[in-house]
Every structure is written in structure tokens, then in C-alpha cells.
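Omission of a single protein chain aside, the complex is shown with its protein chains in their original locations.
Labels for the chains are A and B, by order of writing; each one numbers its residues from 1.
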Amino acid sequence: MSQKNLNDELSRRTFLKAMGLTSAGSALLLTGCGDTDIVNQVDLEVRKELVLPAVDPEDFVRPGREVHYASTCRQCPANCNIHAKTREGRVIKIEGNPASSTNLGKLCAMGQAGLQGHYNPDRINKPMIRKGGKLVEATWAEAETLLKKHLGKKNAKLAWLSGAISGHQAVITKAYMDAAGSKNSFVFDTLPPAVGLAANEKVLGHAMPKYDFDKAKLIVSFGADFLGTWISPVQFGTQYGQFRNAPRGTLVQIESKMTLTGSNADRWIAIKPGTEGHLALALASLIAADSSFKGKTPANLNVDIKEASAITGVSIERMHKLRDMLISQSPSLVLSGNSAEGFVHGTETANAIHLLNMMLGNIGETILPRAKPTFPELQPQLGGWADLKAFIDGLADGSFDTAVVYGSNPLYQAPSFMKAEEAFAKAKMRIAFSTYPDETTMACDLVLPVHSYLEEWNTSMPAYAAEDGHLNIHQPVMNPVFGKGSTYSYGDIMLGLVSELDATFKNWDNYGAYIRDSLATMKPALVNPPKATTAGQTDEEGFQQGILASGFVTIKEAAASPIKAKVPAVRLPKLAEDDGKYAYHLVPSARMGLYDGRHANSPWLQELPDQLTSVMWGSWVEIHPNTAKKLGLITGDKVKVSSAAGSLEVDVVVFPGIQEDSIAIPLGNGHTEYGRYAKGVGVNPFKILTPQFDEETGELATHATKVSITKIANRGEVVTRAHGDLVLASEAMSQKGREIVKSVSAEDFNHNEGEG
Amino acid sequence: MSLSRMLENWSRLNQKDYYKDEPIMWGMSIDLNKCTGCASCVTACNAENNIPAVGKEKCGSGHTMSWMRIERYWDSPEGEPDLAVEESEYPERGAHFAPMMCQQCNHAPCEPVCPVAATYHNPDGLNAQVYNRCIGSRYCGTNCPFKVRYFNFFDYQEDIPHPMEMLLNPDLTVRSKGVMEKCTFCVQRLRNAKGDQADKGIRGHVEDGAVQTACQQSCPTDAIVFGNLKDGESKVSHAWESHGVELNRHEQFNAEGERGYRVFEELNVEPSVMYLDRVRDTNA
Partner (left out) sequence: MSDFKMKDIEWAKINEDVLASLESPRKAFWIVLAVCFALVLCGVAAEIYQYNMGLGVALMNNPHYWQTYISNFVFWIGMSHSGTLLSAILLLTHADWRKPIYRFAEAMTFFSIATAAIFPVIHIGRVWDMYWVLPYPNQHAIWPNFRSPLLWDAFAITTYATSSALFLYIGMIPDLAICRDKAKGWRKKLYTAMSLGWMGRATEWIAFQKTYVLMACFLVPLAVSVHSIVASDFAMSMMPGWHVTSFPPYFVAGALYSGCAAIITLFVLLRYLFKFEAYMTPEIMDKTARLTFAIAMAWNFLNLSEYASIWYSNDMFEHEMLIDKFTGPYAGIVWTMLFCATVVPFAMAWKKVRVNMWAMFVISLLIQLGMWLERFQIVSPPLASNHEPWTQVAVWPGLVQMTITAASFGWFTMLFLIFCKVFPSVSMYEVKEMVYHRNKHGKKKLQDLDKIKDDMIKTEEGLS
């Protein structure tokens, strides 16, 4: 029992509040605490992995036998459930948890590469304090004193920035901020579609409805890269697998740069960037003209199709074809993704797409409602650029004096026009809870090395829950890589801080105990809580062991009420004429692999060829063959890409899957810090974004920047692969007549494979 | 080193389909209708099989080691007119992805050419590579039509910075400089599974699904199916059967609607990996 006796003064209400369970309802009963010492007690023999502990192996270590621990991946906000395979006390492989509804035992490349984050040689393993302008290593005692000095007090000018956050981590952070009397809590994560989620909230009543891909006969996706980086790629990937079974659904992807999802589409339609809303509205108007939709459509839908075709670059025949498909292949599912929403009129575009869904009757069919969460504090907060802007603006104008950053890297992500470095420098005290020496961490005054996600206790909620109330459990799957006392869990540090200010939290020695207590407290609110399985085990022990074995729990949720969608009138702006100087649209494209740059320190992911261009290690700019011809460029040439806010030098890749007026630079590289594998590799397209924001939500319009291209260096006549900067896994475009990938038509497929 | 043993092996080699009587024959099926090209299999394979990342410079010299690669093509093979799109500036039918790794050929071109017999066919139908025996003549690599053999041009494992060496899988070796390596169908997992069965007293049979390769395990869309082709109940043998691919035929006669094929079948190398046609909705 790691829990102290309950403080008598403590009311049940505050206790629950401390656990983030305010709305738990009357069903919750306080129950005693079980044996919580089911921690993996393994002493790691660093650098001596060849020596097997032949004599007296520790509990849970059977030499030569693998042990799997259920935990949760935190490589992206999707938070898939994992099984960590350990051998001789070290984790050697991460696999999906087959029981999980989020990822059904599957895991993406980023999840697999979690090992390299965990064992990263550049991980910070000692606290660092800025002394005389330089970050120097310090002892934990020093660091703790400094931390207590700055955070162990009430401070309304404290600003806190986290990456996407959920579960008890969110609870304890909020508890601290409340205790410290600060309202400046910000959440920033680059890729979750903040504009789309806000539009969902408004139109559907829930930011993240459920999608039923399999039920849809047709998916029309406006730039939602649901197989690559959109919200929960593995979840949607598994759904996509079902969707492709006979009778096979059709996927149409409309975007200006082909994403992984686009490359799997039955029809990929290149569209001029920023005109997705126009196309959606044109389609809506075409559908409204169909007699069967009389009365189901809003009144003033009169779009000039010819004009829409000119604006979007999509032919009228194609629009008609799409209209026919949308009408005949019902239910369908129309999605909007980052590249459609990243404009000044992003919300309007999202609304136009909602309108299509509503008209087609997809809402309630393929877009399903979600229950009101039982514990709203545990819900994922995915954040967005608006929060980052508020954080930076607050720092710049001096409203904050202390800045704390956890799980986010604003100095790398923020475009240069935001002047994040300068603003950050203005804070009197900058504190980072960090695993890696990223840009923001290295600009801080106090750096606290925290555990990797494989070393700590936690709970979290997936960004997209396949079933309501899915709560992930994180447990340490091995002892800390750098030994005890080198790194600490974020939760432990926070628990220490918050208990200084809020006595409720003094009840727990450590964060692990807090998590296990919370879960025990939640037991009555869970669906099928585990019971004792072996003789002599109490139910409590059985419960604790059971939830750790399963890796997640499901909270009972009320039945979801049907969605009552209200789509506001869509007002799309007239698009600005091309100004001669910046003729091309810049698409800062995200890809499965480096994601938004957080995985640039994993050599496996750096070396994973980009799925579409097959480039490894570095950045490139994708240019359509026709545009390249016009500009006299070939793959391997170096160009300067300039916007009104700055410029980048980058290698050209001539790539057919990009709209002619657009160029795409992938996200992920261009780090100035972040360890040996990331530092100095490639460029970061976010840096040259121009200050444009979505009018409704204030989110940064990430896809609205226009740029010019000038050639600065020839690839040269003869480039050996060793000497070219651009590293391609292969330049092959064509199968050259070989039957490596053969194709058949969906008609034949459906006809022949029926239900199989 | 007895002559009789050599002659015995020799006669076994010359016997046609000597593997016919073995109870296990590992095989795979990859459905290109479902494969999205996301490459999670590639990373899963890297993690499972101690495959090093070689760094930018060595990637530039073409020294990558990943046993699995996703090939991406923009065109269809000739003679598929029904999927051709009307003239367009863009690849409107998307890309063609093919996960490519050692096809565990049953008439493997790499096997006869190795001067020291470091690569041989094991009774489970695997094209096994014996790292200890390999002297690095690289003949197997040049003779492989799939080009899926990877040579340790450097001592990559020696350069792993601490603590990254801790992620190495102790079930298989790290390969040293001068040795050829390739996909093994996660042979360490297969052996463990067989060992587990042997513990229960069962030999020559592994229950379907009891063992998964790392790539199969991670594939979000379940495009990869792996198992024992000799086991009539296994998913993979069902897949082979229902898609009209048979061992021992270097020209498959797909019946109407059977999508199976093996890459470079015309070379008569008898791969153990079957691919299923990619599907596109031509009405879209």
C-alpha cells in the first residue's frame, strides 16, 4: 500500500476532483486500494546485455523468455494500445495490442520506431540549468530547488504549453494550474485538424464524431490523409482494410498534393489549393438540382458550375461524375482534412463539406454520434495554432513571466513571422520538461529530463476513440534506461509540485500510485472491470492485474443521442488573383514517418523512404513534371523557395502527384537542435509561412502561403548517388512492363470475390 | 565431411520437389488491394530483425539494409487497358505499391551459386542464410532477380551509440561486416513457435495464427497473410487456393476472378510469396 491514510479533512469531492473524476456521477463508490506493486522490477545491466542473470533472476524476468507488457503508444496523439515485448528486462519490440479497439493489434511505422525514441542516444539524462547564458548539467537537487522556487508558488503570470494531452496527465496539469492560480494553459499540436474539429463541434455537436468507413460505399476525402497522418492512421487503416473488402468501397481523394491516402484512391483529383470548399459547394448545388433531393437542401445553393470549374481546375464532367457517384453510392462519407482547411476560409470549407454530408444523409449513417463523456477532464485536448499564437503573444507582450513547455516544440514549429524565439527569450524563467534536446528545450533556463513513454505510469485517451470511453493505461515496461534517479516521470514531478500547493495530492507518494488509485476509484464506472482470476487473489488484486494486462479500460458512457447537424450558410471568398511574384502555392505536407518533426531523431524513420517520392534523410520540394519543365528543373536541382516571410533552399523532386500550381515541401526536418540524427538535416517549410489565419477559429492557415521558385544549383551532369545531396531509395517510376503490381477492376473484384 | 553424406545431400537436391514430404512450408500472401504502402511493415521488420539504420551518407551510396522495401510505381504493366485512365497530367489512379522482400524461392537462384553453401533451402521451405558461413562473395546478391539480398558493407552494429544497442533482439544475431543478409520470414519466431509446439509434444505442425511475421503483425489493413502452405486449414493456403496459385507451376492459370500471381514467375524461381492484384474502381 503506497497510499497514506486519507486525510480526514479531505472531502470525497475534492478527492475525486484530484483524480479528474468530477462528473463521475453517483454511481462511483470509493473502494479500498489493491496491491499496487505490480511494477516491473528489473535491474537493467547497462552495456552488459550479453550477461544473462543465470542465478536468481528477478521476478518477471525469465532469461530467454519474452514478457509482454500492455501499455500505450505516444508517438502521435492517436495513442494506440501496445504490447511491449521485453527480454531480460529491456524492451525490444513494440507491437499492437490485439484487444484494443483503437488499433486492433496493428501499429504504424512511427509506433514501431518508438524504441528508437526510448533508447535515443541524445536523450537528456541529467537536469540542465542555464548559467551564464549556457545550459550546464546540474544535479536533481539543484534543479528541484530551482523548480520549487519558480513553480512552487501562486503565479498568475505563469504560462504552460503542452502538446496534445489527455487522461490523468491533463488532470494533474490542470490541477496544478488551478492551484497556481494561472489561467494560461495552452495546448499545441501541429497536425490534429483544429479547424475541422472546431467545425465538427459547431455543426455536429462533437469535435470528434465516429466514422464508419466500412459502411460507406464511397469515401470522398478532401485532403484528409487518414491512412497517413490524419488523427488516427492505424484505426482508419484497419477500417480502410474492411472498406476494401468486397463489396468494395470507392475512394475519391481531392487534394493538391497526393498524400498516402491519395495514392490509394480509385480516383485522385488534383485541385487548386484553397478551392476545396468551392468544389464541395458546387457539388452540393449539383446534387440539389437532382429531383430526389428536393426539400433536403438549403435554399440559396446556386453555384455557377462553369465558374467553379475554372476556380478549382476540376472539369465539369468530373463534377458531374462525382455528383452521380455521391447520389448513387449511398451512404457515402465526405471528409475534410488539413490541406482543405488550412486556409483563411478553412472553417467555411469544412462547413461546405459538412453540408454535403448532411444533404447526402451521411450523418447518422457513416458519421455517428458520440456519447457525452463521463469524465470530461480525461478527454483528449489536441490543441492548435491559436493556442500557440496566444502563448507567444502573451510572452511577447510580457503578460507571462514564466513559461513551461512539455511535449511541444514551439520554437521549431512556429513560423518565423511569429518571432517565437524573441518572445520566448523575454520570459524571465523558461522551464522544459523534456526527453530530447529539441529547439525549445535548448532555449530554456531549466531543463528537466523526463521519462520516455515506455518508462512511466499514465493514462490517456485516443484522439479518435473507436468505442466511447476508451481509456488507455500506460505502465513502465522496463526500468528507466539511464537508471533510477536520472530521469523522472512528468507525473511524479507534477505530483510533487501540485502537492506543494494543493494538499489533496499529498496522499500519493508517486504518480504510479495516483494512477492506480484513480483507476481503482473508477472501477464502478467501468465496463466489465476485471475480477480475480486465480485462487487466493482478492478482487482488488485481480482488478489491478487485469487492467494492466489489458492495457486499457472502457468507461461506461451514456447512450449517444443522435446528431442534429446545423450547417451554417457557407460564405466562400473570391480568391485573390495570382500576384506575379509568388506564383506557387506551398503545401507543407505531413507524412507518416517524421510526422510534424518530432520523429526526426529516429534514424529508422529518417531512413524510411517517403512512401511516394522514396526520398530518405532530408527535405525536398515536389514539383509537377510540367511545372518543372517550364522552370527547367530536374530531380536533384537545388532551388530557392521564397515567400513573403522567408526563404528555403531545397532539392527538387519531380513528382507527378501534385497540382501544377502547387509545390510541396514535407514537414519533419530542418531542426537546428534535436540530437545527432535530426540536427542540420533538411528544411522546415513552416518557417516560411505567411501570417494568415482562419477567420473563424484563428488557427494558422498552414496551406495558404504562396511562394516563388528560383533555381540556384544544377544537379550536374553526373551525380553519383553518394555525392548528390538528395538521397532517393530509387528513382524508378515505371514497372517497365514487368508484372510486379498487376491490377484488376473493382467490377471484376466485386463480381468474383463476393463476400470473401 | 563424409563423401556419403555429400552424395546423399546431392541426390536429395536432385530429387524433384524434395520438399513435398515435409510437413511445413511457410508461405505468404500479400493483397495489393489492401496494401496502402504505409511502410509500417518496413519499420516493424527493422525492429524485429536488428536491421541497422546506416545514415544519410551511406544511404546515398545505396547501402540501406532494410530487408523489406515498398516499391512504388506509377504505371501498370502492359496489357491492362481496362484500368488506363484518360490522358491526364496526374496519376489519377494512384500509385502502385509492392512490398518486396525475399520471396523464399523454392528454386532459389541464390542457392546454387554460393561457393560455400551459406544459403540453402531448409525443410520448412525457407531460403535460409547462414551468416556464420557466408564469406561475402555476393554472388547470391547479383543472381537474385528480386534484388532483395542486402550486404553488410560496413560494421554498422559497431556504430550503434549507447543506449540504442539495448533494442537489439537477442533472438537473432547482429550481422558483421562482409556478410549477406535478407528477409528470413522472421525465422526466430518460427523456430520459437515450433519449439513451443515441440514442448507440447507436437512436431511438424504449428497452429495457424500461432506465429506471425513482424510485417504481418503490424500491417494495419491485414494485407499480409502468413502461414503454412501445407496446412490445408491455414489462411494462407486458402488464399493461395482461392486465388489460383499453385506451387510447382511456373505459369499459373488463373481462373476467372482469381487474382493471385507471383512476381517473375516466368523465371521459374518458385517464390513462396503470392501477390493479389491491386484493384481500382474504373467507374470512379
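Please note the rule applied: a contact is a pair of C-beta atoms (placed from the backbone, for glycine too) under 8 Å apart; a residue touches a chain by one contact, two chains touch by 3 or more.
Bear in mind the structure is a predicted one, so any value in this text is a computation, not a measurement.
Note on the undisplayed chain: of the listed residues B:11, B:142 or B:254, the one touching it is B:142.
When the full complex is taken into account, the listed residue touching the unshown chain is B:113, out of B:113, B:172, B:193 or B:210. Where chain B meets the missing chain, the touching residues are 1-2, 5-6, 58, 61-64, 69, 71, 73, 100, 109, 112-117, 133-139, 141-143, 145-147, 150-155, 177-180, 264, 267.
In the full complex, chain A makes contact with the omitted chain through residues 718, 720-722, 730-732, 734-738, 740.
Note that only the chains that are shown with their structure count from here on.
Distance between chain centres (mean CA atoms), chain A to chain B: 32 Å. If you check the complex, the residues on chain A that touch chain B are 44, 46-47, 49, 87-88, 90-96, 103, 105-113, 115-116, 118-121, 227-228, 233-234, 237-238, 240-241, 244, 248, 250-253, 258, 260-270, 325, 481-482, 592-593, 603-609, 611-612, 614, 616-618, 624, 626, 656-657, 659-660, 676, 681, 721-724, 727, 729-730, 732-735, 737-749, 751-753, 756. Note for the complex: chain B touches chain A at residues 32-34, 36-40, 42-44, 46-48, 53-57, 59-62, 64, 66, 69-78, 80, 82-83, 89-98, 100, 161-171, 214, 217-223, 242, 256-259, 261, 263-264, 275, 277-284.
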